[in-house]
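Apart from one protein chain that is not included, each protein chain of the complex appears where it belongs.
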Amino acid sequence: MARTLLFIALAAVVFVALPFVVPSYYVSLTTKILIFALFAMSLDLLIGYTGLASLGHAAFFGISAYTIGILSVKLRMSEWVAFPAGLAMAIVLGMVFALLALRARGSYLLMITLALAQVVWGVAFGWRTMTGGDDGLPGLRRPAFVSDETSFYFLVLALVAASTVVLVALIRSPFGLALQGIRESESRMQALGFNVWRHQFAAFVIAAAFAGLAGALYVYYNRFVSPDFLHVVRSAEVLIMVIIGGVGTLLGPAIGAAAIILLEDIISSQTQHWLLALGIIYVATTLFAPRGLIGLYRERFMARRKP
Amino acid sequence: MRASWIAAGLLPLMLPTTSSFAQQGPIKIGLILPLSGTFAPNGEDTLTGTRIYFDSIGNQVGGRKIELIVEDEQGRPDVGLTKARKLVENDKVQILAGFVSTAVALAVNDYAREKKIPMVLSGDAGANELTMPGPLYNPFIVRTSQNGRTPAAAAAAFAYKNGWRKVATMTSDYAGGFDTIGGFAQAFCKLGGTIVQEQYPPINTNDYGPYVTNIQSGVDGVVTFLPGSAGLKFVKQFDELGMKAKYPLMDIFGQIVYEPFLPQLGDAALGIYSTLHYAPTIQTPENQAFVAEYMKRAKRIPSDNGADGWAGAHAIADAAKAVDGKVEDTEKFLAAFRPDKFASPKGNISFDKYGQLIQSMYVRKVEKTKEGYANVVVESFDNVDQFWPMTEAELESYKYRYSELKGSMTNCAKVLEKK
Partner (left out) sequence: MIWVIHTLNGISFGMLLFLLAAGLSLIYGLMKILNLTHGSYYLIGAYIGSTIIAKTGSFALALIVAPLVVALLGAVMERYFLRRFHLQELPQTLLTFGFLFIFADLTLWIWGGDPIVLPKPAAFSGSISIGDARYPTYRLALIGVGLIVALILWWFQERTRLGAMLRAGVDDAEIAGALGIDVSLLFTLVFAVGALLAALGGVLGGPIIGAQPGADFEVMLLAFVVVIVGGLGSLRGALIGGLLVGLLDNFGKIFFPELALFTIFVPMAIILSFRPTGLFGRL
């Protein structure tokens, strides 16, 4: 417990001090990492804690970003309307996906979420008058109070930290424990009188909401949105972040997000063959840390503590 | 206390910031290009062309060294923006250049405008609005490639002159497609021709069979804009399904008859017309030297991307020389592009007041030459500016944006409706 508190305090100090000590580019890179950490954690709620794999998670991220982009740029609405509307659309889409997909399991669930997300991608790509098609929708302004990089960083930090607290509380709540029970055995939870479907539905929608929040932050971060926000490649990317970090650990996926973004940033500046390097890193991670980076850390840590 | 300890721990991880003697340091140019994925060849070609020019002046201008920093945008706008941030804030480049994808250019556009960093579009990014007055216009942009509509306008002019009156169009279904085919429809309608059928296969269409079979019979010609592998796949089917024997083909931007495709296509490409602002067969000393050097380095025939990259590098060097290497004075540096004129592999080029290149448009035809299949220039239009053959005022007077015309290009009354 003391160790956890110390860790949190240390993390808080590092993150709060960061913009005052590192060059501006690293502030914006950290902002990006925080946003994807939230995105990855939201997917982990689904995969790691509920046992529902999804290859369409970027749809929620993207629809929220597009809603904000369209309402602000095309319809000239204030961010006080656009931002909540973005989250609301992510939640609604989460409900739709859950209704259509939740009968499927395993690989089929992976694929039906992929198909549904590709449909949403098709709309973003094809509905040119509103979305700008593949050129995307540029020209979004950040709210005045976070117009500079540092204050935007603190907004993202605050929201991601708050979301993390909510997610942790959720996982430890009776509801969260029920989800984990469902992950282990649906039939047993059913027998115990839990409404499995309703729990899974709720988990899906909550995960969609947090993915939507990440998407909302990302659209303000970039100040534009394009179809690749919700392409299957992005869904796969966040899935990889979760796996690399460690499924079902919440902190792991956040670390996975940081690792992948940093690695890609560093390697792709050094060599044109960054794909090869990343591929080898993925393969090596699977071989040497099949439970993810957090899993590796825990195994080492446990091993050392054994007599 | 703790904060400074953390700072001490973190600092070695960060790259060193540049010194305050930036003026004496090199001129740093950040090239943002796709070097992986579908558009990697376009990125590679732009890069090779850029290097050829800078190497030819010893990578030095106005008393300062030129340093190129290349970043892969992976074909993703958000990656492009991250790379732009890295180049500007971390590597302290004074100029951004490259840009193949319009979406990437648009994503970086606002950022560059805010940071007052010149953006030289020396790659393919062809959105018309980037160099025209309007919401996307960015005074920090200079474009040494082309916009979407001019090769299309040249295609319309040539087609009409050669007796084409009714045509069917085939355009990849994406934003760049409308910038192009809309420009064709406008120019063709204005001349008196009609589009009798528009088809829009989605990008990544694997099977062009249905679209080819569907082409309306009795047209005078088929006009296409099918970038990347689309053109290659389309024309194979067009040939096999017996359409090529029936209808002449006009390939706007030369996407089907892209030089690396010609050996693969063989006779299937013979006789195809295309319009572009470049042809490797142009018989000028500038181009012949360029092609020779290009072949030596890349072991392939240069595409328009190579020539555009070369022109971009040349324009940057000229402007830098005009301000005695003081590229940090952004206003003066950008102003120095406007009066620039030089002979390039593409022909004689100059700039308009919006920073868009004024250059020649070539109509080419695939013929069998001594060296194999090649795009031979059959006609050229010189000094084509971005509004050609109209004036800026006339172009502005039309009511519809090209992207709004999709599906109604067969109706010339609508295409030509004025505000």
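Here the chain labels run A and B in written order, and each chain numbers its own residues starting at 1.
In this section, a residue touches a chain if its C-beta (ideal position, glycine included) is under 8 Å from a C-beta of that chain, and two chains touch if they have at least 3 such contacts.
Note that the structure is predicted; figures quoted are calculated from it, not measured.
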item	value
Neighbouring shown chains of the undisplayed chain, as defined at the top	A, B
Touch criterion as defined above, residue of A:L110, A:L157, A:L179 or A:I294 at the omitted chain	A:L110
Residue among A:V146, A:V168, A:A259 or A:L275 that touches the chain left out of view	A:L275
Chain not shown: contacting residue from B:D55, B:E114 or B:E240	B:E240
Which residue of B:G25, B:G62, B:G228 or B:P389 touches the chain not shown here	B:G228
Sole contact to the chain not displayed, among A:L18, A:L34 or A:A53	A:A53
Missing-partner contacts on subunit B, residue numbers	36-41, 44, 173, 199-202, 204-207, 209-211, 213-214, 228-229, 232-233, 236-237, 240-242, 258, 260-261, 264
Residues in subunit A touching the chain absent from view	47, 53, 100-101, 103-108, 110-112, 114-116, 118-119, 122, 125-126, 232-233, 236, 239-240, 243-244, 247, 273, 275-276, 278-283, 285-287, 290
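Simple rule for what comes next: only the chains that are shown with their structure count from here on.
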item	value
Distance from the mean Cα position of subunit B to that of subunit A, given in whole angstrom	35
Residue numbers on subunit A that touch subunit B, as the complex places them	13-14, 17-18, 20-26, 28-29, 32, 125-126, 128-129, 132-136, 138-139, 218, 222-224, 226, 228-229, 265, 268-269, 272, 274-275
Residues of subunit B touching subunit A in the complex	2-3, 6-7, 10-11, 14, 17, 35-36, 71-72, 74, 76-78, 81-82, 85-86, 89-90, 102-103, 106-107, 109-111, 127, 135-136, 173-176, 178, 203, 403-404, 406
